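Taking it in order: structure first as structure tokens, then the write-up.
Every protein chain but one is kept in place in this view of the complex.
The chains carry the letters A, B and C, assigned in the order they are written, with residues numbered from 1 in each.
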Amino acid sequence: MNATPKPTNGSWSPSLVAFFCNWCTYTAADLAGVSRMKYAPNIRTIRLMCSGRVDPQFILDAFSKGADGVLIGGCHPNDCHYAEGNYKCLRRFRLIKRMVADLGIEEQRLRLEWISAAEGEKVKTVVNEMVDQLKALGPLGIPKQFAEWDAEMTRLEHAAQTSQSAESEVAHA
Amino acid sequence: MPKPKIGIYWCASCGGCEEAVVDLAEDILGVVEKVDIMFWPCAMDFKKADVEAMPDKSLVATLLNGAIRSSEQEEMAHMLRRKSKYMIAYGSCACTGGIPALANQFPREQILRYVYEESPTTVNEAKTRPQLKFAEAGREVTLPELRNVVRSLDQVVDVDYYIPGCPPTPKITKAAIGALLEGRMPPKGSVLSPDVALCEECSRRDSKPTNVAFTEFKRTHQKHLDPQLCFLAQGVICMGAATRQGCGAQCPSGNMPCTGCFGGTDRVKDQGAKALSSFCANIAAKEADEIDQTLKGIPDPVGTFYRYGLAKSLLRRKAGLPMSNGK
Amino acid sequence: MYIPKKHEPVRIGFYICHCGVNIASMVDVKEVAKYVGTLPNVVVSRDYKYMCSDPGQEMIQQDIIENRLNRVVVAACSPMLHEQTFRKATEKAGINPFFFQMVNIREHDAWVHTDRLEATRKAMALARAAIQRVPLHKPLEVKKVAVHPNVLIVGGGIAGIHAALVLANAGKRVYLVERDPTIGGHMAKFDKTFPTLDCAMCVLSPKMAAVGSHPNITLWTYSEVAKVDGYVGNYKVVVRRKPRYVLEDLCTGCQECVEACVYKEPKFRDEFNLGLGKRKPIRLPFPQAIPPVTLIDPETCIELKSGKCKKTCLEACGDRKAIDFKQQEELREILVGTIIVATGYQIFDAKRTPYYGYGVYPNVYNALEVERLINASGPTNGELVMRNGQVPKKVAVIHCVGSRDENTNRWCSRVCCLYSLKLAHLIHERTNAEIVNFYIDMRTPGKGMEEFYNRLSEEGMMLVRGKVADVYPDPTDGTTGRLIVQAEDTLMSRILKIPVDMVVLSVGLEPHPDSDKIRRLFNMSCSSEGWFLERHPKLAPVSTFTDGIFLAGCCQGPKDIPDSVAQAGAAAAECFSLIDKGHIEQEPNTAFVVEKECSGCKSCIPLCPYTAISLLEDKKKAYINEALCKGCGTCVASCPSGSIVQNLFEDAEVFSEIEGLLAPVPV
Partner (left out) sequence: MVAMLEPELCEKGATIETVLDTPEGKRILTCIQCGMCAGTCPYGEYMDYPPRRIINMLRRGFIEEVFKSDSMLRCVACYACMSKCPRGIRLSDVLLPIVKEQTLINQPEIPAELQKTLQNTLRYGNPMGESSRKRVNWATANGTKVPIMAEIKRPVDVLWFVECYTAYYQRGQDNSRAVAKLFNALGIDFAILGNEEKCAGDCGQLTWESGLFETLTDYNMEIFKKYKFNRIVTGDAHAFNAFRIRYPMYGFNYPVEHTTGLFARCLPQLKPKLTKKLNYTVTYHDACCLGRRAGLYDEPRDLLLAIPGIKLVEMTHNRVNSICCGGGGGGMWLDTFFKQKGMERLSERRVKEAIATGADVIAVSCPYEIYRFEDALKVIPHDKPIIVRDVVELLAEALGD
């Protein structure tokens, strides 16, 4: 049921951006590593101190930069290292999930899971499940949509979506 | 010495911004004294060809209001950009898409169908739609094409400054024109209003309790609004804390909550997401069901948090909408 | 309008670790290094066998100097392991340690994936995220916070006792808090210990006495930790002291009050003897109890229940005036820098395996009850007499009761095989009874254990390999309570139905039912079974995920006495390490409000769990007290105008990370 999804050579494979809290879920993912559990390689994790730090902007930014799914991992209710950060995350999540759905992003593309430091297995299960779901949904491809939208203009003098990296690349002669 | 030349142009907007210029009242005379308005289709009889004939960069500035959603607006934006030293996005629609950008939630076809066929006040049994080209008696007339996507001005041309507001207040308009004339413009890309959220200049700020712990959200028509108390303390969404100041808190003074027309601060990529984050975090409930119950008071999060900014939000438009090519 | 943050020109050094073959076998490290070398701002990009080794660190330092690097990114293991190592290496070469960023490509990549190409792509993406983030890093300073030298030890079993003595003997002040009226824990109930068969109390009671009289130990028995606030180095702990109705300072432990109690005979369930004996309402839990102070049970004491007793105990106590029926619960607040949690275990309740008839057939006992029955200070003074007054002639010892079972507890309780052999030997020694041991696998690791097993096998003990399936009354026997023990002898493939007089259930060890409450109190993690979770199973076996809180003994998992004592010593050493250093260094990931940007909307203030945020009344701006901020970042995410910044996790840094993660990679 939860076999590691096979990588797809050359063809599209979903990209999943994860925001894991330092104390529970990031550690659980470390544990999954130490226990050599195997899961889908599509996940790219960003470590934050607490799920309460997950700014809804991060979620939208990830989608807009090409994520097919976003996973947030935090400590179980009552177990937050910072007492209540996970509740704040949950409260935001309940509305942002509905809002992105209004904006055409399927609900399954955004998921919040409570994964304690001991639940390496759950990291594996959740990631594999979500990657399977994303595969079934197909690409979200927001950057590609931006390009398609912009193609209807005869020309653009200014990049519609300003990129940071363009500005931050500095020559170092 | 010749007076500096400026242009004023109207794209996809309600016209309120034009009105706002007029609202400078007697100050408009002062402005007219100091500048030559070379192009203002709404108020003065100049032709497009007149501007086209001018050398590039011969206008000091163009104040362009309205979002860009038609081929004509696109073309005019490019032309005025070429002719102007400074391109200034004037008003919410030009800055961030404004109300027209809420159309980014729907496919163009649906909008056209509703407007020309289905709206309750429309009688159009032949289902006639505007055509891009129409020839009769050997004469051909054209209409601009409506684009699928509504854009802010800076998503089409390079913009030097932004004067936000729906519409911008006379105060910031005057200040901007003053700065322009005196040549003390801030760095390119600046928004010409203070980069602090509205609460600072709101008279209701001190009435807000430290912990509002929302148990319900009410919309303005669902509640008798207290004329002094912070709207958040009344469970009414007020975008003030997520919106930059400069308007003098006009809406709260008129007993209406801020709806966010000035846009977010320079630190914020997505005004709506930030507002959502702040309101939600302050909900009292801890269980998913109870949280959802509280959030029932926000039936339309996109309309609430992106009323003026959907085009410039991180997602810009509803994903997966069809792109039809206009005929 | 969002204005992206700009940064000064930077020069980044990138290093990818092979970790032997741990990473290199699944990630093409050369290819990653090559790719990163092409990214903007990267000046050097190298791979190396072991980045955490001295040569690896020296390589970074040399590059910093020779190539004028001002940022360093290392892709290796989890930051939990080596972030500090590389920060220090970076700092040594003269640049701020927080100009360093770590990329986890071992635990989060090489170890969990099976496709080399995909794992390599992932490593590239993760590396790029760091390369895009690190230019925005700011120089930060580590905060130093003093460590309070006092230590709290929770639990007065052998682990807590040992840790307390180690620390106290070295001059540290220790608070030892025990829930029961006496210290000693389970070990105090045992008769003899395996494999040496030395008397448990003979080795334990001197240590208990030492705790009781130690000038550096404040012993609070019959007490529980009610609240823990603060953080490593500065914990504020509230301890609830339950009333024992006997004043500890005044009681001499003479027990004349017990003698004098209006109940002439003991008639209430004696908890210490697991109900096998009786006690009076006023009693000393057992003769060697520490503190040697009696206590009164309010449930059974006539005076405490109704106020209508003759109070003969009070009379007997006389001038000592140690009895106080009005004693109230007390809350005591203490400050400590470090905490050792040694709350132990409970035995498995054999009623959960109903097919063994525990609680139904009187001749079925659990192992701890048998310890009491053969203990000279036990209810039968060491005579193994069953509830029916008889001495058993044939005894079955059933191993693995409640352990290694999906229906009860999944784990092996580690000590049962050996204590079963020990009990079998002791029962045989006392009664000359024939003993049959039913085991699944005989597990005897540890020094002297296999030899012990060998010795008992030589004694002729009967060992049957098979899990007992059923225990029921012998239908041919009407009165004596003889039982049939039914099991498959798996080595003979034959079903055995052996009649015995007594059944001993070798019950396993399990976490306390309130371990979840204890865990929350100390902000620790639990394994799914309920054992407290160590920070690292191998390298940090007594640390928890909360700095300054350590584990000892069975609360972390089943273990025998030597291992508990060893762990207690280790936990004590961890406390020393912090106390003697005198301060801890705090990650500077705190948040601050940019005053000129704040609108004073107050949205952030109620969100802080540490009340670190307040409103400056004169300026009407929010202010974060750095000393109180723990760096969760919740306020940062919630500030509607983006006017709060979290060090190390600035919005711009995270945005860059997201962009880097999602940028296309070349392979």
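Basically, a contact is a pair of C-beta atoms (placed from the backbone, for glycine too) under 8 Å apart; a residue touches a chain by one contact, two chains touch by 3 or more.
It should be emphasised that the depicted structure is a prediction, and the values quoted were computed from it without experimental measurement.
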For the chain not depicted, the shown chains it touches: C
Option touching the unshown chain, where C:230, C:473, C:541 or C:569 are the choices: C:473
Hidden partner chain, touching residue among C:146, C:376 or C:495: C:495
Residue of C:249, C:406 or C:617 in touch with the missing chain, whole complex considered: C:406
Touching residue (missing chain; options C:123, C:487 or C:645): C:487
Sites on chain C contacted by the missing partner chain, in the whole complex: 352-355, 400, 404-408, 440-441, 465-470, 472-473, 475, 486-490, 493-495
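To be clear about the criterion, only the chains that are shown with their structure count from here on.
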Inter-centroid spacing, chain C versus chain B (mean Cα positions, whole Å): 58
Chain centre separation in whole Å, for chain C relative to chain A (CA means): 33
Contacts with two or more other chains, residues of chain C listed in rising order: 607, 634, 637-638, 651, 655
Multi-chain contact residues (two or more partners), chain A: 52, 55-57, 61, 88, 92
Parts of chain C lying in touch with chain A, wherever the complex brings them together: 4, 6-7, 9-11, 40-41, 43, 78-80, 104, 106-109, 111-115, 117-119, 121-122, 125-126, 129, 132, 135-136, 520, 523, 525-528, 533, 537, 545-546, 589, 607, 609, 630-634, 636-638, 646, 649, 651-652, 654-663
Touching residues on chain B, where the partner in the complex is chain A: 71, 74-75, 78, 81, 105, 147-149, 151, 154-159, 268-270, 272-274, 276-277, 280-281, 283, 285-286, 288, 291-292, 295, 298, 300-302, 305, 313-321, 323, 325
Touching residues on chain A, where the partner in the complex is chain C: 4, 6-7, 9, 13, 15, 17, 23-24, 27, 29-30, 32-34, 36-42, 44-50, 52-58, 61-62, 65-67, 78-79, 81-85, 88, 92, 116-119, 124, 162-165, 167-172
